[in-house]
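In this view, the complex is presented without one of its protein chains, the others remaining in place.
For reference, chains read A, B, C and D in written order, and residue numbers begin at 1 within each chain.
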Amino acid sequence: MGAGREFAKGLWSENPIFRVVLGLCPTLAVTTSAQNGVGMGIAATFVLLCSNVIISVLRSFIPRKIRIPAYIVIIATFVTVVDLVMNAYFNPLHKALGIFIPLIVVNCIIMGRAEAFASKNGVLYSLLDGLGMGIGFTISLVAIASIRELLGNGTIFGAAVMGSSYVPFMLLILPPGAFILLGTMLGAMNRVEIALARRAGRAPSIRKEHDCASCAIFAGWSNAADKIKALEEAGR
Amino acid sequence: MKTLVLIIVSAVFVNNFVLNRFLGICPFLGVSKRVSTALGMSAAVVFVMTMASAATWLVYEYLLVPFDLVYLQTVTFILVIASLVQLVETALLKMSPALYKALGIYLPLITTNCAVLGVAVLNVQKQYDLVETTVFGFGAAVGFGLAMLIFSGIRERIELCDTPVPFRGTAIGLVTAGLLSLAFWGFTGLVKM
Amino acid sequence: MKSGTFFGGVHPRYEKDLAGGRPIETMPLPARLVVPFAQNLGAAPKPVVKKGDEVKRGQLIAEPQGFVSVPLHAPTSGVVQAIDVFPHPVGADLPAVVIVPDGKDEWAPGLNVERDAGDLGADALRGVIRDAGLVGMGGAAFPTHVKLSPPKDKPIDVLVLNGAECEPYLTADHRLMAERPAEIVEGASWFAKALGVENVIVAVEKNKPDAIAAMRPAAEARGYAVRALDVVYPQGAERQLIFALTGRRVPAGGLPMDVGVLVQNVGTCYAAFEAVRRNRPLTERVVCVTGRGVANPKNVLARIGTTFGDAIAFCGGLREDAGKIIGGGPMMGVAQYSLDAPVTKGTSGIVVLTRREAVQYAGDPCIRCGRCLRACPMLLNPSVLSVYAERLRFDETAAHHVLDCIECGCCAYVCPSRRPMVHHFRRAKAEIRKKQARAV
Amino acid sequence: MEERLPDAGPKAPGTKEKTEEPIARFLVSSSPHVHEGIRIRSVMGLVIVALLPASVFSIYLFGLPALFTILVSVASAAGFEWLWQKVVRRPGTAGDLSAVLTGLLLALNLPAGSPWWLILVGNLFAIVVAKQLYGGIGYNIFNPALVGRVVLLVAFPVHMTSRWISPSAWGMDAVTTATPLGRAREALLATGSVDAALTRNEAIDLLIGNRAGSLGEVSVILLLIGGIFLLAKRVITWHAPVAFIGSVWAMAGIFHLANPARFADPSFHVLTGGLFLGAFFMATDYVTTPLAPAGKIVFGIGCGVVTVVIRLFGSYPEGVSFGILLMNAFTPLIDRAFKPAVFGARRAKTA
Partner (left out) sequence: MVAAIIALSALALVASFGLAMVARAFAVPVDPKVEEIEGALPGANCGGCGLPGCSELARRIAEGRADVDACPVGGESVARSISRIMGVAFAGGGARKTALVFCAGDDETARRRFYYNGVKDCASAALLFGGDKLCGYGCLGLGTCAGVCPFGAIEMSALGLPVIDPSKCTACNKCVLACPKKIIKLVPVSRRVHILCSSHDKGAKVRKACSVGCIACTKCVKEAPEGAIAMQDNLAVASGVPEIPDSVAAVCPMNTIRVVDLGISAPADAAGAAAEGAAS
C-alpha cells in the first residue's frame, strides 16, 4: 500500500463516521454548529496524529498484555494537552464542546487506529493514517454540522444566510434531530457506496451492524466480544 | 431528599444520557441486539457507573484538588475507572460466580464507555457532593439502561422489518434513536436543573 | 364460559343450502377407480395385488403395516389395470392402484352378510373395525381401531359423535344424520361397547335442525344425549368440541383421551355399523359435491377411488368459471390441481369454487390488527408466528407454539393483509419436525 | 392489491405454447380457500369514515383554513408515499389508504391555518422517516401521524402552540386565542393557581367543541361517536382508549384532590386537549400498539400517566402525543411480556 492510499482511505473507504461508524458520541453532540465541528475535528485530529505517532514509535516496547492501558494513558495525555490549550486560547469553543473534549480519550476512532494500525505499522504510515482519519473525521463532522446549523438555525459559521423569512427547523439543532439526520445521512452514504460498488463491480462494504464485538478495542482488551456473540447466539 | 429525586428524574427522563446527552452511543447501538443482552449490560452499567461516580469523586476531592492537580483529571479518571472495572470483575468472580456469569462479560465493555467517564466529568462540573454524585451516577445509568432496554425491544422488531437495504443496521438504528429521543423530548422542563 | 361454544372462531358464509336439501344419491360405477394406498394417517398399507389381477369388492388389496395402519379393500369387482403415481387429495402425488370395474360389483366371499353382532366382545369389535379398514371419516383419516384402544391409564368416559360439520359448504354428515340416524347410533353403540363407555353425546350444530330432529329419537332410544351447538367455526375441531360439550381442555400437545374423551365422526359411526352388522369393509362413503363451480351440487354415495372428475360429472360437470377444486371443506381442505384426484376414505366433500370466490393471497405485511388473535381457537398469536415464519425464523415459531396450531384457517380467513398464514405454519411445522428428527 | 385473477393476467404461466390445451387450469393454495373479504383498505376506510364527523365539524368551526389544512395534508401524505415508493422502486401501496389516514390524522392534529410548508414537513417525517424507512405499512415502530406532529411541535413551537384561532360558524370571525390547556397553564404561571372549578357551561363547550385547539381535537362528542362507530364495527377494541382516558382521569383526580388550586379538575383534563383523538384513533393504531388485550391496557395506562405528568409538570401544555409516542417505543417490550397462552396449556401445567 502506498503512502497516498494510507492517507486517502480515511476520506472515504474507511471514513470513521460514515463507513466504519465510530465516534458517534461527539459526532452527534457537538455538530450543532459548523464551528464546533471544525473545533472538534481539529482537536481529535491532533490527538489522533500524536497518539498514532507515539504508539507507533513505542510499539515494540509496550508489552502486549498491557497495551490497551498504555494506549489510554498516551491518548489521555494528549487529550489533556488539547484541553488545556483550547481552554487557554479558544475559550468559547472549549465551553461549547464541554465534556466532549476530555471524552476524546474514549473515542473509539483513536483507540481503534492505535490498536488496528499504529501498533502494527511504521511511524510515517501511522502519521499519514492518523492524518487521513482525522481529516476524514473533520470533514464528516463539518458536513453534518453545516446541515444542522444551516437548516436548524439559518446560519453557517454564525453568518445568517437563509434570509429573514426563513423559519428555522429547530429540530435539527436538538438531540432528536441529530440522531435522525445522522441516520438518514448514513443511509444515504450507504446508498452511494452501493452505487459506487456497482460501478466498480465489487460487493458494497456496508457495516450492517454496529457492534462492540467488532470494535477493535475489545479485541485486545479481553475476549468479551466472543462471549457476547455466544450469548446472542444462545439468546436466539 | 427532594433534590436527589429530582436528580434521578432529570437523569433518567429529561436529560437522558443516551438520548439527550449522546453519551454511551457505542454500547447503546452495539449491545442492544437482544433484550436479554441489553438487560445484562444495563445492570452492569448501573453497578459500575454508581461505583465509578463515587470513586472518581473521592479521587478528585481528596487527591487532585488538595495537590492542585485538577488538570490531570482526564488521565486520572480513566485510570481509576479502568482499574475499578477490573477490580470489580475480579471481586465478582471471587464472591459471586453467578452474578459474574450474568454481568461479568459486560464489564470490559464499560471501561471505555464514554458514559462512565462522562458521568465522572459531569459530577465535577456540577459540583455535586458525594451523595449527589452517587445518586446522579445511579440515575444516569438507569436512564442509559432504560433507553437501551426500550431500544433493544424495538430492534428485535426492526429485525423483522423490510427496511430498505441502505438503511439496514446502524442507519435505521440511529433514526429510531432519534424518534425515541423525540418521544423523551416531551419531558423537557419537567425538572429545571 | 357458557357451554356450547369455545374461544375464538369465525363465522364464515356457510353456503350449506347448495347441497343441504339434496338427499344422498348413489353414484353409478365409473369407468375406472383410482385407489391410493395411503388413505390413513400412519403407515400406508402394502399392496398385495399386482397389475392384471382380478379383484372382488371388499377383497384385500393392501395389508396394514404396523399398528397405526389399516387394510385397504377393492371398492368393486374388476381388474387391476395399473399401479402408478396419481395426484392424491392430501396434496402430493402418491402411488395408487387403478381398478377397471367389470360392472358386476360382486362381493368377495363371506362379505356383505348380516350378522348378529351382539355377542362380539370389545377385542373382537376392535378386530372387525380394523379389518374393515375404518378410519376417521371427518378428514383426518386416523385409524379408528387405534382410537378405540386407549392405554390403561387413560380411561375414556365420554364418547362424542361429531356431527357438527362446521366446515362451510359440506353437508355429507348432515344428510347422513338426517337419513340414517338409526344406523349411525347403532354404529356408535359398537364404539361405546368396545370402550365400555355409557356417556355418549351426539353433537350437532344448530344450523341442521332436520338432522337434530332425526337424530334425537334414535339417540334417546339408547339413552344418548343430543346437543345442539352454536354455529361457529371450528366447532367440529376435536379440542373445541370437547371444550364446548364438557368444559374439559385437552392439554396442549395432548390428545382427547388425556381428558377421557373420544370423538368419532358420524360418518365413521355409519361405517362401523356397515362393518359390524353387514360385514362390509369400507369401500364407499358419502361425499358432498358442492360449490358454485358445480352445475348440480349433490350428496353422493361414491366408491372409494372415484375420481373427482367422475364425481363432478355426475353432478352436472364444472361450470365455466370454476377456479378451485378442493378436497374437503373450504377452510381446511386441500386444493387440487387435477380432476384425477380420487375420493379417499377421508374425503368428506369436493368443493368447487369459482375464481371470484376463491381467496387470493397477497402476503402484504402484517398490520398487527389482532383479528387473527381474536379468531384463533387455540389462543395462539398467528400474527407473530407468521412474521417469524416469513423470515424463516423457525426456532421462534416453535417457541411461540406453532406446533399447537390446528390449521383451522380462522387466522387467514380474517386477515386483512391476505397473508397465507396456514401455509406459513405448515412450512414452519415441517421445518421444526425436520429439525427434531435430526436431533433424535 | 386488486383481485389478481389468473385469467386476467397477461399470460397464464406455462401456457405459451400455441395450440395445446392449457395444462394449468386450477388455482392451488394452502387452506383456507375462502376469505371474509376484509382488506387493509376497508379497515383504513372505516377509520377515515369515523373521523369524518370531526373533520367536517372542524371545517364548520374554523372555515376554509381547516379545509385547506386537511386537503394539503392528505394530498402530501399520499404524495410522499407514492414518491418514495417510486424512488426506491417498491410496489406502490398508496391505494391501501393508510397514507391518507396518516395525512388526515396529522391534519386533525394541526392548528387551523397552518402554513403549507409546515404541513409538508410534518408529512415528510410522518410518511418517509417514521414509516417508509422501516419498510412501509406494518413495519413502523412509531405512529407516523404523531411523529409528524411532534416533529413540528419541537421544530416550530411558535406555529404549533400559540397561533390558535377561536371557533365560529364557518370560521367567519375568527380571532386568535389560546387553548383551554394553554390558558390554564398561563393562569398557573401568572397567579400560581388554576381556575379549578369546571362550570357546566364550560364543560358543555368542551364537549361539543366550542373552543380553540387543533382541527380534530375540539369536539369530544363527535370523536366519541367516531370511536363508538369503530368499536361497533370491531375495528378497534375498548382496552386502550378506556385505559387511557381512565388513567388520565384517575391521575389528574389524585393531583386535584391533593392540591385543587394547583391542579385542575380531572374532568377538565379528560375533556381538553387531544385526549379523545389520541385515545380512540392513535392509541388504537394497530401497527404501533400491543397486540394482546392485557398489553393494550398497560399501553393505555402508560399513555395516560405520561400525558398527565407532561401536562402538569412539563413545559409542553399537552402531553397526549408524547405519551402515545413513548408508549409506542415500549410496545415491543409489552408484547414480549403479554404473550397469549395456548388453549389447553394451563391444563398441561397442572397435570
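What we mean here is this: a residue touches a chain if its C-beta (ideal position, glycine included) is under 8 Å from a C-beta of that chain, and two chains touch if they have at least 3 such contacts.
If you're wondering where the values come from, they're calculated on a predicted model, not measured in any experiment.
Although one chain is hidden here, its contacts on chain C can still be listed: residues 87, 91-93, 335, 337-338, 360-361, 363, 390, 392, 420, 423-424, 426-427, 430-431. By the touch rule set out above, chain D reaches the unshown chain at residues 6, 12-17, 23-30, 89.
The criterion applied here is as follows: only the chains that are shown with their structure count from here on.
The interface holding more C-beta pairs in contact, when B-C is weighed against B-D, is B-D.
In this assembly, the C-alpha centroid of chain B lies 34 Å from the C-alpha centroid of chain D. Computed from the mean C-alpha positions, the centre of chain A lies at a distance of 67 Å from the centre of chain C. In whole angstrom, the spacing between the mean C-alpha positions of chain A and chain D is 39. Multi-chain contact residues of chain B (touching two or more other chains) are listed as 160, 162, 164, 167, 172, 175-176, 179, 182, 185. Multi-chain contact residues of chain C (touching two or more other chains) are listed as 365.
Those residues of chain C that touch chain D in the shared complex are 7, 10, 12-13, 168, 239, 243, 249-254, 258-259, 322-326, 328, 330-338, 351, 353, 355-362, 364-371, 373, 376-381, 383-384, 400-401, 404, 407, 409, 412-418, 420, 422-423, 426.
Listing the residues of chain D that touch chain A in their complex gives 117, 121, 129, 133, 151, 154-157, 159.
Those residues of chain D lying in contact with chain C across their complex are 1, 3-7, 24-36, 38-40, 42-43, 93, 96, 98, 135-139, 237, 286-287, 289, 291-292, 335, 339-348, 351.
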